[in-house]
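Below is one structure; the comments refer to it alone.
All protein chains of the complex are present and in place, except for one that has been dropped.
The block that comes next holds subunit A.
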Amino acid sequence: MIGLYVTVPIASFRRGAAREYWETLPLPAPSTVYGFLLSMVGEVDRERHIGARCTAGVIGHPHESTVLRKLWRIKDKKLGLGNGANVRPDYQELLTDVRLVIWLDSSEEEQPAVGTLQQRVAESLTNDGRHRITRFGGLSLGESTHMVDEVLPIERAPELADESVRLFLLDKSGNFTLPVWVDHVGSSGTRNALGRLMDANFEPPNVERLPQIKNPMMVTNK
(Lines give C-alpha, C1' and ligand atoms only; values in the text may rest on other atoms or scores of the structure.)
Protein backbone atom coordinates (compact mmCIF):
# COMPACT_ATOMS: atom_id res chain seq x y z
CA MET A 1 0.00 0.00 0.00
CA ILE A 2 1.17 3.49 -0.78
CA GLY A 3 0.06 6.71 0.85
CA LEU A 4 0.08 10.15 -0.77
CA TYR A 5 -0.31 13.64 0.58
CA VAL A 6 -2.10 15.84 -1.97
CA THR A 7 -3.09 19.49 -1.80
CA VAL A 8 -5.58 21.21 -4.08
CA PRO A 9 -6.16 24.96 -3.54
CA ILE A 10 -9.67 24.95 -5.06
CA ALA A 11 -11.72 21.86 -5.79
CA SER A 12 -15.24 20.54 -6.24
CA PHE A 13 -16.20 16.87 -6.11
CA ARG A 14 -19.70 16.81 -7.55
CA ARG A 15 -22.33 14.37 -6.32
CA GLY A 16 -23.62 12.16 -9.12
CA ALA A 17 -27.31 12.98 -8.65
CA ALA A 18 -26.67 16.72 -8.33
CA ARG A 19 -27.39 17.73 -11.90
CA GLU A 20 -28.62 21.18 -10.93
CA TYR A 21 -26.88 22.95 -8.07
CA TRP A 22 -23.51 21.24 -8.21
CA GLU A 23 -23.18 20.12 -4.66
CA THR A 24 -19.74 18.93 -3.59
CA LEU A 25 -18.79 15.84 -1.64
CA PRO A 26 -16.47 16.49 1.31
CA LEU A 27 -13.73 14.49 -0.41
CA PRO A 28 -13.07 12.88 -3.80
CA ALA A 29 -14.83 9.59 -4.52
CA PRO A 30 -12.69 6.45 -5.15
CA SER A 31 -13.48 6.77 -8.88
CA THR A 32 -12.15 10.35 -8.85
CA VAL A 33 -9.03 9.31 -6.97
CA TYR A 34 -8.47 6.50 -9.48
CA GLY A 35 -8.81 8.93 -12.39
CA PHE A 36 -6.36 11.32 -10.74
CA LEU A 37 -3.80 8.54 -10.26
CA LEU A 38 -4.19 7.37 -13.86
CA SER A 39 -3.60 10.94 -15.02
CA MET A 40 -0.58 11.24 -12.78
CA VAL A 41 1.13 8.22 -14.32
CA GLY A 42 0.05 9.14 -17.86
CA GLU A 43 -2.37 6.23 -18.34
CA VAL A 44 -5.21 6.89 -20.83
CA ASP A 45 -6.94 3.49 -20.63
CA ARG A 46 -9.18 3.62 -17.60
CA GLU A 47 -9.62 -0.14 -17.53
CA ARG A 48 -5.87 -0.80 -17.27
CA HIS A 49 -5.72 -0.99 -13.47
CA ILE A 50 -9.11 -2.41 -12.59
CA GLY A 51 -8.96 -4.23 -9.27
CA ALA A 52 -6.90 -1.54 -7.56
CA ARG A 53 -8.17 -0.36 -4.21
CA CYS A 54 -8.01 3.31 -3.35
CA THR A 55 -9.63 5.87 -1.11
CA ALA A 56 -9.17 9.42 0.10
CA GLY A 57 -9.25 11.13 3.46
CA VAL A 58 -9.69 14.84 3.99
CA ILE A 59 -7.44 16.61 6.48
CA GLY A 60 -9.15 19.22 8.62
CA HIS A 61 -12.21 21.04 7.33
CA PRO A 62 -11.76 22.80 3.97
CA HIS A 63 -13.70 26.03 3.66
CA GLU A 64 -16.90 25.63 1.64
CA SER A 65 -18.38 28.35 -0.56
CA THR A 66 -20.90 28.61 -3.37
CA VAL A 67 -20.28 30.38 -6.67
CA LEU A 68 -22.41 31.10 -9.71
CA ARG A 69 -20.76 29.78 -12.84
CA LYS A 70 -21.38 29.01 -16.47
CA LEU A 71 -22.09 25.39 -17.38
CA TRP A 72 -22.43 23.87 -20.79
CA ARG A 73 -25.08 21.39 -21.81
CA ILE A 74 -26.48 20.15 -25.09
CA LYS A 75 -30.03 21.31 -25.44
CA ASP A 76 -29.90 22.12 -29.14
CA LYS A 77 -27.78 19.68 -31.13
CA LYS A 78 -27.56 22.07 -34.07
CA LEU A 79 -25.72 24.69 -32.05
CA GLY A 80 -22.07 24.47 -31.07
CA LEU A 81 -20.92 23.61 -27.57
CA GLY A 82 -21.35 26.51 -25.19
CA ASN A 83 -23.41 28.57 -27.66
CA GLY A 84 -26.92 29.97 -27.21
CA ALA A 85 -29.19 27.54 -25.40
CA ASN A 86 -26.28 25.19 -24.87
CA VAL A 87 -24.99 27.21 -21.98
CA ARG A 88 -26.61 28.18 -18.71
CA PRO A 89 -25.54 29.44 -15.28
CA ASP A 90 -25.83 27.42 -12.11
CA TYR A 91 -24.52 27.36 -8.58
CA GLN A 92 -21.52 25.25 -7.67
CA GLU A 93 -20.09 24.47 -4.27
CA LEU A 94 -16.34 24.86 -3.98
CA LEU A 95 -13.88 23.68 -1.39
CA THR A 96 -10.77 25.75 -0.74
CA ASP A 97 -7.47 24.68 0.77
CA VAL A 98 -8.14 20.99 0.31
CA ARG A 99 -5.52 18.70 1.81
CA LEU A 100 -5.93 15.00 1.26
CA VAL A 101 -4.44 11.67 2.16
CA ILE A 102 -4.79 9.06 -0.57
CA TRP A 103 -4.24 5.36 0.01
CA LEU A 104 -3.66 2.97 -2.89
CA ASP A 105 -3.23 -0.78 -2.90
CA SER A 106 -2.69 -2.90 -6.02
CA SER A 107 -2.40 -6.37 -4.47
CA GLU A 108 -5.67 -7.54 -6.14
CA GLU A 109 -4.92 -5.91 -9.45
CA GLU A 110 -4.19 -8.11 -12.46
CA GLN A 111 -0.50 -7.68 -13.29
CA PRO A 112 -0.39 -5.61 -16.47
CA ALA A 113 2.80 -5.44 -18.52
CA VAL A 114 3.28 -1.83 -17.58
CA GLY A 115 3.32 -2.64 -13.85
CA THR A 116 0.66 -2.13 -11.22
CA LEU A 117 -0.77 1.28 -10.52
CA GLN A 118 0.93 1.30 -7.13
CA GLN A 119 4.31 0.64 -8.75
CA ARG A 120 3.75 3.30 -11.37
CA VAL A 121 2.65 5.90 -8.82
CA ALA A 122 5.65 5.13 -6.62
CA GLU A 123 7.94 5.47 -9.63
CA SER A 124 6.35 8.76 -10.67
CA LEU A 125 7.34 10.25 -7.32
CA THR A 126 11.05 9.68 -7.99
CA ASN A 127 13.13 12.08 -10.05
CA ASP A 128 14.08 9.47 -12.66
CA GLY A 129 10.59 8.02 -12.90
CA ARG A 130 8.97 11.40 -13.37
CA HIS A 131 11.03 12.06 -16.50
CA ARG A 132 9.97 8.74 -18.04
CA ILE A 133 6.24 9.59 -17.82
CA THR A 134 4.48 10.85 -20.92
CA ARG A 135 1.37 12.72 -20.02
CA PHE A 136 -0.52 15.80 -21.11
CA GLY A 137 -2.30 18.69 -19.41
CA GLY A 138 -1.91 19.91 -15.88
CA LEU A 139 -2.54 17.47 -13.05
CA SER A 140 -5.99 18.08 -11.62
CA LEU A 141 -8.32 16.46 -9.11
CA GLY A 142 -12.05 16.64 -9.77
CA GLU A 143 -12.52 19.16 -12.56
CA SER A 144 -9.76 19.77 -15.07
CA THR A 145 -9.46 23.39 -13.92
CA HIS A 146 -8.95 22.39 -10.30
CA MET A 147 -5.20 21.97 -10.39
CA VAL A 148 -3.23 19.97 -7.86
CA ASP A 149 -0.61 21.95 -5.98
CA GLU A 150 1.57 19.21 -4.53
CA VAL A 151 1.78 15.42 -4.37
CA LEU A 152 4.14 13.87 -1.84
CA PRO A 153 4.62 10.40 -0.37
CA ILE A 154 2.90 10.45 3.01
CA GLU A 155 6.27 9.98 4.74
CA ARG A 156 7.48 13.29 3.31
CA ALA A 157 4.32 15.24 4.11
CA PRO A 158 4.54 18.22 6.47
CA GLU A 159 3.95 17.61 10.18
CA LEU A 160 0.45 16.11 10.51
CA ALA A 161 0.50 14.81 14.07
CA ASP A 162 -1.97 17.42 15.35
CA GLU A 163 -4.30 17.14 12.37
CA SER A 164 -7.52 15.15 12.08
CA VAL A 165 -8.37 13.16 8.98
CA ARG A 166 -11.74 11.79 7.86
CA LEU A 167 -11.25 8.75 5.70
CA PHE A 168 -13.80 6.99 3.52
CA LEU A 169 -13.74 3.28 4.39
CA LEU A 170 -16.06 0.44 3.45
CA ASP A 171 -18.76 -0.39 5.99
CA LYS A 172 -21.66 -2.79 5.37
CA SER A 173 -23.95 -0.65 7.51
CA GLY A 174 -22.53 2.68 6.41
CA ASN A 175 -24.47 5.82 5.58
CA PHE A 176 -22.35 7.18 2.76
CA THR A 177 -22.10 5.94 -0.81
CA LEU A 178 -19.40 6.99 -3.24
CA PRO A 179 -18.90 5.84 -6.82
CA VAL A 180 -16.17 3.34 -7.69
CA TRP A 181 -17.05 3.42 -11.40
CA VAL A 182 -18.81 6.27 -13.17
CA ASP A 183 -21.05 6.14 -16.19
CA HIS A 184 -20.11 9.47 -17.74
CA VAL A 185 -23.04 9.50 -20.17
CA GLY A 186 -26.09 8.33 -18.23
CA SER A 187 -26.17 6.85 -14.76
CA SER A 188 -27.17 3.19 -15.17
CA GLY A 189 -23.52 2.11 -15.45
CA THR A 190 -22.41 3.89 -12.29
CA ARG A 191 -21.51 1.66 -9.36
CA ASN A 192 -21.10 2.76 -5.78
CA ALA A 193 -19.42 1.55 -2.63
CA LEU A 194 -21.12 1.75 0.74
CA GLY A 195 -19.02 3.09 3.56
CA ARG A 196 -18.63 5.70 6.19
CA LEU A 197 -16.45 8.72 6.85
CA MET A 198 -14.25 7.73 9.76
CA ASP A 199 -11.84 9.64 11.93
CA ALA A 200 -8.47 8.08 11.28
CA ASN A 201 -4.78 8.62 11.80
CA PHE A 202 -2.08 8.66 9.16
CA GLU A 203 -1.29 4.94 9.39
CA PRO A 204 -2.25 2.69 6.44
CA PRO A 205 -5.84 1.39 6.88
CA ASN A 206 -6.94 -2.23 6.57
CA VAL A 207 -6.72 -3.17 2.87
CA GLU A 208 -10.07 -4.91 2.90
CA ARG A 209 -11.76 -1.67 3.88
CA LEU A 210 -10.49 0.20 0.83
CA PRO A 211 -13.06 0.47 -2.00
CA GLN A 212 -12.13 -1.54 -5.08
CA ILE A 213 -12.32 -0.16 -8.60
CA LYS A 214 -14.66 -2.36 -10.66
CA ASN A 215 -16.21 -1.96 -14.06
CA PRO A 216 -19.71 -3.52 -13.93
CA MET A 217 -19.90 -3.84 -17.71
CA MET A 218 -16.75 -6.00 -17.81
CA VAL A 219 -18.17 -8.31 -15.16
CA THR A 220 -21.42 -8.65 -17.13
CA ASN A 221 -19.58 -9.39 -20.37
CA LYS A 222 -17.53 -12.12 -18.75
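Note that in this section contacts are C-beta pairs under 8 Å (C-beta built on N, C-alpha and C of every residue); 3 or more make two chains touch, one makes a residue touch a chain; residues count from 1.
Assume contacts and distances are computed from a predicted model.
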{"item": "Name under which UniProt lists the unshown chain, selected from \"CRISPR-associated protein Cas8a1/Csx13\", \"Branched-chain amino acid ABC transporter permease\", \"1-deoxy-D-xylulose-5-phosphate synthase\" or \"Quinoprotein relay system zinc metallohydrolase 1\"", "value": "\"CRISPR-associated protein Cas8a1/Csx13\""}
{"item": "From A:Ala18, A:Leu125 or A:Met198, residue that would touch the chain that is not displayed", "value": "A:Ala18"}
{"item": "Option touching the unshown chain, where A:Cys54, A:Ala193 or A:Leu210 are the choices", "value": "A:Ala193"}
{"item": "Per the touch definition above, residue among A:Lys77, A:His131 or A:Arg156 touching the missing chain", "value": "A:Lys77"}
{"item": "Missing-chain contacts mapped onto subunit A", "value": "16-21, 23, 66, 73-77, 86, 88-91, 93, 172-175, 177, 185-188, 191-194"}
